[in-house]
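For this view, one protein chain was removed and the others were kept in their places.
Moving on to chain A:
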């Protein structure tokens, strides 16, 4: 019901005289906005084009700047003349020639890398380490985790000394360096017991 009512209301709005003006207006605004959007896109495109062109130019200039002046190149040696001619043709070749004077430096870099290093992806390394850690944790949890019913080494030694042929006290009392807190606890307990029984 409600929806029907809503629909009828809309249709009545379209039929109304002032609506035509609004339609014209809205049409005009829509057209204007579309035009503006198209213009903005075009501007953007041009701006990008301009930026790219500038960058290209900058690179070219930079390349030229890096290249030694031609007379210097010619002076370096007679034999690279042929190569130089080729180099002038393509940019990539120019890079190759340019690398020539600094070849010593480059080779040294490579040598240092290969002396006692090997290349591997850091990502794999992390993953392997985490998997190894997970496996170690699994063993740890199964053998020493909750519910594994373990005791401490001190307790084991205490049992041994209490059941030996010559019976002795627990380890924390035999060896002063071990089980300091256990000894403190026992002392406290003793005091409490004495107090409770009113022995002193």
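One rule holds for everything that comes next: a contact is a pair of C-beta atoms (placed from the backbone, for glycine too) under 8 Å apart; a residue touches a chain by one contact, two chains touch by 3 or more; residues count from 1.
Following the convention adopted for this analysis, contacts and distances are computed from a predicted model.
Participant: For the complex's missing chain, which UniProt name, "E2 ubiquitin-conjugating enzyme", "Armadillo repeat-containing protein 8", "Proteasome subunit beta" or "Cirhin"?
Facilitator: When "E2 ubiquitin-conjugating enzyme", "Armadillo repeat-containing protein 8", "Proteasome subunit beta" or "Cirhin" are compared with UniProt, the left-out chain turns out to be "Cirhin".
Participant: Given the contact definition stated above, which residue among A:43, A:64 or A:131 touches the chain not shown here?
Facilitator: From the options A:43, A:64 or A:131, the contact with the absent chain belongs to A:131.
Participant: Among the options A:39, A:56 or A:152, which residue touches the chain absent from this view?
Facilitator: A:152
Participant: Give the residue, chosen from A:119, A:143, A:165 or A:199, that touches the chain omitted from the document.
Facilitator: Per the contact definition at the top, the residue touching the missing chain is A:143.
Participant: Even though one chain is hidden, which residues of chain A still touch it in the full complex?
Facilitator: Against the missing chain, chain A presents residues 128-129, 131-132, 134-136, 138, 142-144, 147-159, 162-163, 171, 175, 178.
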